[in-house]
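Everything on this sheet refers to the single structure shown next.
Removed from the display is one protein chain of the complex; every other protein chain stays in position.
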């Protein structure tokens, strides 16, 4: 069971990327979680579709090959970061070759405030339904404020968060099987 | 009256960019519409905020200086294109220095299908309300299918679309005054 | 295969109700489609949860018993009608006894304009993802303008619409099996 995880933030000490790293050892034994790097993608431009840029094709291939997807998204201006949407736009193209179709998708996020990126996730879930993914609705995963969950070294230390992540991975595994 | 117009598409023959060019001569005499170029922006990264990249700062300065904003957005995967959201994310930062606050914003879009980017615009309007802009609700501007409105050279030729754009520019002018 | 269909409009000559009636004979032989009546529901009030009103309990029982759900929604003010949301609120309660969980849900709508209730459907899909339903993302079913699809007696006569409905029923059947 090959899972591709995408962080919506490209900053070095991103809490969302840290969340994904925390999940790797929590996964059931049959599940491998690889974290994608979306920081090197160009801005999507339909004019480039004929010859997909190599980094965009590499991301698309990883989505295509995955049995399931995890997305940890920050909330920028009450929506999905442009950088994350840009990665999704590349992997959904060209028209008719959307690589998310049929795949189970687990969506989550952590914020410095208490909302836990809930509004951004509502947009992301709509987008993923359109892309014909199998969006996992429950449990919802809204984590925050980050400083109550992570230590100063950026490691997730909150026990109940880890338990919820483990439960969510179980749901993802059952959908992927 | 200095209006900044942003197209959510960076492809060369974008219908949305063409829509903005069509509006320039339709504007009332006191209004100047400048079309921003967002194709050269890097992906937003909070780590770069200390020293804003020059192209991001240039966009932010234009938003800051404008009396009003027009955004013509395509719809990618039933939401705003990543490339457009990325531009908005840059201009909204750093925290506490959101450059859209208080400005009237006119939102529109054209699509090859009949929906006219209505769902993407619903996300964009939410984002702009969060950014404390004065979002113009009516008239709504959902244009499509594009091939019924533009000629083969990519010029908007539909008369009722031009009339609606002229009406919308009047609303923008009254909000900006 | 027992499908419950809900129309978001309670007016007598509703196009959305007509759409559901059109689907009944298009269903595959193993599928029965019953159309629910939501017009007699009281406004949801948490104070009444202890003793669910009989009409609300009857709706909840039908949702509970169904193998799958179809919802045809009008768009009121770019969202789901209050009357439809009220029915969903009843069937989702009391807390912990949400009757939509795990069920495949097919969402559609018809409007007098060209948008085909796309924005309302985007809200409805979010709601149904939260309710842990298995939301069918494709095909999307945005029908309009109604007068091009229905005859004067209110019967759906458009052939390609019927074909798309038949295709969608096939997807629903495969998800329900």
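As written, the chains take the letters A, B and C, and residue 1 is the first residue of each chain.
The criterion applied here is as follows: a contact is a pair of C-beta atoms (placed from the backbone, for glycine too) under 8 Å apart; a residue touches a chain by one contact, two chains touch by 3 or more.
Every value quoted in this text rests on a predicted model; they were computed, and no experiment measured them.
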Contact with the hidden chain (one of C:3, C:80 or C:172): C:80
Give the residue, chosen from C:63, C:88 or C:141, that touches the chain omitted from the document. C:88
Touch as defined at the start, partner being the missing chain; which of B:13, B:61, B:132 or B:163 qualifies? B:132
Could I get the residues of subunit B that touch the absent chain, sorted low to high? 101, 122, 125-126, 128-135, 137-138, 140
Positions on subunit A contacted by the hidden chain, ascending: 78, 114-116, 118-119, 122, 142
Touch residues of subunit C, complete complex, unshown partner: 9-12, 39, 41, 43-47, 76-89, 92, 119, 123, 126-127, 130-131
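In this section, only the chains that are shown with their structure count from here on.
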Centre to centre, by mean C-alpha position, how many angstrom separate subunit B and subunit C? 35
Compute the distance, rounded to whole Å, between the mean C-alpha positions of subunit A and subunit C. 30
Subunit A touches at least 2 other chains through residues 126, 130-131
